[in-house]
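The other protein chains are all here in position, but one chain of the complex has been omitted.
Naming follows writing order (A, B and C), and every chain is counted from residue 1.
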Amino acid sequence: MEYATQKLAEEKVFKDPVHRYIHVQDQLIWDLIATKEFQRLRRIKQLGTTYLVFHGAEHSRFSHSLGVYEIVRRMVDDVFVNRPEWDKSERLVALCAGLLHDLGHGPFSHAFEHVFDLDHEQFTRRIILGNTEVNEVLSRVSDQFPQKVSEVIAKTYPNKQVVSLISSQIDADRMDYLQRDAYFTGVSYGHFDMERILRVMRPQPDQIVIKSTGMHAIEDYIMSRYQMYWQVYFHPVSRSAEVILKKTLERAKFLYKDGYDFKISIDHFTSFFEGNVKLADYIALDESIIMAYFQFWTKEEDAILRDLSTRFLNRKLFKFTDVDPAKDWEKLVQLEKLFDEAGLDPNYYLVMDSSSDLPYDFYRPGEEGERVPIYLQLPNKDLSELSRSSDIVDAISGKRRTDHKLYYPKDLLDVNNPIHERIIAILDA
Amino acid sequence: MEYATQKLAEEKVFKDPVHRYIHVQDQLIWDLIATKEFQRLRRIKQLGTTYLVFHGAEHSRFSHSLGVYEIVRRMVDDVFVNRPEWDKSERLVALCAGLLHDLGHGPFSHAFEHVFDLDHEQFTRRIILGNTEVNEVLSRVSDQFPQKVSEVIAKTYPNKQVVSLISSQIDADRMDYLQRDAYFTGVSYGHFDMERILRVMRPQPDQIVIKSTGMHAIEDYIMSRYQMYWQVYFHPVSRSAEVILKKTLERAKFLYKDGYDFKISIDHFTSFFEGNVKLADYIALDESIIMAYFQFWTKEEDAILRDLSTRFLNRKLFKFTDVDPAKDWEKLVQLEKLFDEAGLDPNYYLVMDSSSDLPYDFYRPGEEGERVPIYLQLPNKDLSELSRSSDIVDAISGKRRTDHKLYYPKDLLDVNNPIHERIIAILDA
Amino acid sequence: MEYATQKLAEEKVFKDPVHRYIHVQDQLIWDLIATKEFQRLRRIKQLGTTYLVFHGAEHSRFSHSLGVYEIVRRMVDDVFVNRPEWDKSERLVALCAGLLHDLGHGPFSHAFEHVFDLDHEQFTRRIILGNTEVNEVLSRVSDQFPQKVSEVIAKTYPNKQVVSLISSQIDADRMDYLQRDAYFTGVSYGHFDMERILRVMRPQPDQIVIKSTGMHAIEDYIMSRYQMYWQVYFHPVSRSAEVILKKTLERAKFLYKDGYDFKISIDHFTSFFEGNVKLADYIALDESIIMAYFQFWTKEEDAILRDLSTRFLNRKLFKFTDVDPAKDWEKLVQLEKLFDEAGLDPNYYLVMDSSSDLPYDFYRPGEEGERVPIYLQLPNKDLSELSRSSDIVDAISGKRRTDHKLYYPKDLLDVNNPIHERIIAILDA
Partner (left out) sequence: MEYATQKLAEEKVFKDPVHRYIHVQDQLIWDLIATKEFQRLRRIKQLGTTYLVFHGAEHSRFSHSLGVYEIVRRMVDDVFVNRPEWDKSERLVALCAGLLHDLGHGPFSHAFEHVFDLDHEQFTRRIILGNTEVNEVLSRVSDQFPQKVSEVIAKTYPNKQVVSLISSQIDADRMDYLQRDAYFTGVSYGHFDMERILRVMRPQPDQIVIKSTGMHAIEDYIMSRYQMYWQVYFHPVSRSAEVILKKTLERAKFLYKDGYDFKISIDHFTSFFEGNVKLADYIALDESIIMAYFQFWTKEEDAILRDLSTRFLNRKLFKFTDVDPAKDWEKLVQLEKLFDEAGLDPNYYLVMDSSSDLPYDFYRPGEEGERVPIYLQLPNKDLSELSRSSDIVDAISGKRRTDHKLYYPKDLLDVNNPIHERIIAILDA
């Protein structure tokens, strides 16, 4: 029998707290889940440093990836299956793209990419197309199949309907992570009526639109996003942990470049420090490796590396204060000088962080480079962009709230030290 | 102000998916949570290898410890506070014992203790009484305070009421983990009416008893335990992962003793292999270190160490078959011989595992060495042991179901190899 | 187009708190729901007098009937559809039987049937086969169709597979009411994993069996039943309300027979008092009519009718004491005499009620006249009756707990009256 159409003897299920069960009927999906590259996602947390604020947020990208797959499966098998606008031959590529869309994420993904100037989407592509177990499984379908899956994830696939299932303003990716992150953090937002949204989705030639009777369910979804962003994803304390994480890695890289002699060999990091990352090195670097190295570094000679890694492990975070770079410019210059004078290297101990650096965005129809906006399909079949119909969505879309914070180690500042005293006076002002 | 009675300026809360919020009012509790020994519990999963079967079960002992603390807090602050049988001066020692009861757990606790012949309760004691941040904080209350907390956890504390809050057939520990493990795995059992159980708890001179009107809520709780044990805790596939974990560690230990030359230094393990574990070594060894070493070992020369560690990381588990050691004795001997002949070392590749080895038990009133049974307080104030009043509890208590399974690497057996063929024939019989 | 296969232009849904949505695709189902006989079920509570104890239990048989339909729909459309053992031509008759199985329930069904010696199953049949809107709709399918639906509900239908979907130890009826009653009362039992149970159901020639891997889910379901019975359905206080309800109706009937002159005409009750109930009279008598008459009766001359109806409306219930008719026989005789002496007619004010009179039962395999027991299908396809495989089920099945209670109006007893004093002494003993 052809591999593409091969079904498991009996449907398998994974118990999932968000979707109750994840259903697998295809041999291909089963085999992909068993690959070592997919299993690796168990060792990468979905929300990076957020677990240091919301202690329940210890869930991995593995769970999320299964969840995205399940939502795509429900779309194609339950909702679209009998609609003529949907091309059934795209079923398998859609399922695989949903399952594998996060495959290239590194440990503490965002901080990590930032320090080493990497792009997880590129690594997803390299894993799918490279010499990997995932590639071997996908190739059993056909020689072109890995390329097709990769294109869906890269949004270059010709059939935009398929792309939009995974990457649009209301895709399976976002619908899973909002619900999942809400479940594991325990917050009360993040809930919306996905059943209803699925029921009102209508495939169109190059996108998925929403029957206008479902507008309120979509409003609720957009609001969930909005609340999750401000309450969870942009939480200033988890950003503090991320600042320390980045600075630790930057310090290690600096020391390496500087010829510093590490006590324990830093083999796993060498190619990252050199800016010349091989695929195997990338796949090998998961969060347990990072955390192990951080433990090693708590024993290093270098005081900054030791301090920062210890802070991260033991959650001795930096405090923060709101800052407006435009207005507070002089203050910042002055603080840098004072930190230098106080022997606190400002490169590591006085850090500005802006929420707009984070990989989340609100609903912003019309901005160039943005995802396709959400269209409502009116009873007369005309399309209307969501924020034109909804007051609520209009109110929150397109507004990029500036949120700059200055992070610093308050515990190191001593009121009895005159320089520190001046620093404190400026920060508390 | 005395440290013991010092309150935070404003109550602090942790968002918790199980109890909604964890409430902290005492400076002491706040300071304990901030210690590095308590933060370390974030790096130890609550359910060991279970996440390889129930992918949601990625939660840590950190979350669970906060949950136990919160239940104890509700008992002493909301339920017992106005009952004359409860000694209010025990409040703080009870809260600390609840919070710290799992402090000494090692990575993948049960497997780890087994291989290195360690006892997590002893390490909890050593952390509380030793040269640690936790000890430093507890000692601020009084010189004797760490000792008192340690005794409650060791069940040797004179006031058995306090002990029973943490360690009895219906204690804060079990009430938290059943609900928490159910929440994170997503299974539908594990739920019971804790609100009602708290309301019907009655402190007695040396234990906590249950008002008999609450019997059905208790039955429900006992049933939850029963279902969680068979469905989650004893799940044969997570036991397969545990078997591989143990065997990997055993192989590493064997190689070390044998003078094997590890490519990457195994400093973190030396004292464990030597059977001479220092407190600092113990605290340093968390699950990220274990997982990092397992990755290192996938590159080792030794074929067994390499194979086993790779299996664990990539979830290539052993298959299993039910076995009755009494009846199948000859078969087992024969299999050992055949494995030897086939070049598969039976010490690592043919492993019997019994559920009764696991650190869970059912409700078994009356067995020596067991926890105090649950007593119902009848309207006339007489006490009646639960299984005498409840048919359901009677039905499931005291029955130790034997469950032996034989684990082996089915993927290594080749039907075309005659020895393998004989092995397969025996295993499939 | 044939009516039987006519689909709605677009699927319609009802929002349902238990199943999220009830899905309707068939014109026939849509038309049945719109009949006046089905709409009448909105005016009959699912749990009779239980709302006087669990205030949330105000839900109607209308909701429950939709729920049973939905579960049958999921069985036949999602689970059985591709199994050769299932005869697809039975789909429609199964859906209709699920929807209509409770159609003949009268107001406060059990008490009502008891007083007037009626049988709701017979009235279900009469409504389906008689001159009604429901019959008119069903007949559009075919002349024989109403008869077929009626036979499924009466359990006389030849295809026992179909019967067992609605009436067996684990049917759609029970699966809906356990979950629904738990939801509306707010109790914490009543939950079980219906998704999993549906997945492990296997149609067999004359019944539905359960794949043995689903045993624990079934145990959980049986336990839910057990807990719901003792905690909700047999609650002694809602039985007190039922006692008063029955006695009020009995008094009204007695007065009618006795030629009493009612202030407001009792037209709606005449044929019930005469024992000669016409279908139209039956359909007209819903709970709003009963409650209205009870209000009318609070203004009647007859002291007993006035007192009892006022008690019911204002929830001034009888108190109760446990009684063992075998042992307490003499006491009961004595109490009757004393009530007579005290001017409290014991026919109305001293009432024994036994839980075994209630229309619920536990799991009792093997008793004659009982529903077919639950069979597990072992891996070798043999069948094994559930209580043989499950210790828990074995423990609670077949045990008929005797629960007799004596109800009386404690508020009418005056400690200063010597006869009352003697009554109180006996009751409190």
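Everything below uses one rule, namely that a contact is a pair of C-beta atoms (placed from the backbone, for glycine too) under 8 Å apart; a residue touches a chain by one contact, two chains touch by 3 or more.
Nothing here was measured: the structure is a model prediction, and the numbers come from that model.
S.K.: Looking at A:V76, A:C96, A:V187 or A:I210, which residue reaches the missing chain?
M.R.: If we include the chain that is not displayed, A:V187 is the one touching it.
S.K.: Would you mind spotting which of C:F54, C:Y282 or C:Y349 touches the chain that isn't drawn?
M.R.: Checking the options C:F54, C:Y282 or C:Y349, the one contacting the hidden chain is C:F54.
S.K.: Name every residue on chain C in touch with the hidden partner chain.
M.R.: Counting only chain C, the missing chain is touched by 14-18, 20, 34-36, 39, 42-43, 51-52, 54-56, 58-60, 62-63, 66, 183-187, 264-265, 284, 286-293, 295, 313-316.
S.K.: Mind pulling the chain B residues that touch the left-out chain?
M.R.: Per the touch rule, chain B residues meeting the hidden chain are 13, 20-21, 195, 199.
S.K.: Quickly run down the residues of chain A that touch the omitted chain.
M.R.: Where chain A meets the chain not shown: residues 187-189, 191-193, 196, 216-217, 219-220, 223, 226-227, 230-231, 391-392, 394-396, 399.
In this section, only the chains that are shown with their structure count from here on.
S.K.: Would you mind working out whether chain A and chain B touch using mostly the same residue numbers, over half shared, or mostly different ones?
M.R.: Same, since over half the interface numbering is common to both chains.
S.K.: Centroid from C-alpha atoms only, then distance chain B to chain C, rounded to Å. What do you get?
M.R.: One centre to the other, that is 45 Å.
S.K.: How many Å are there between the centre of chain A and the centre of chain C, using C-alpha atoms for each centre?
M.R.: Comparing mean C-alpha positions, chain C is 51 Å from chain A.
S.K.: For chain A and chain B, let me know how many angstrom lie between their CA-based centres, rounded off.
M.R.: The answer is 32 Å.
S.K.: Enumerate the residues of chain A that touch no fewer than two other chains.
M.R.: Within chain A, the residues that touch at least two other chains are 20.
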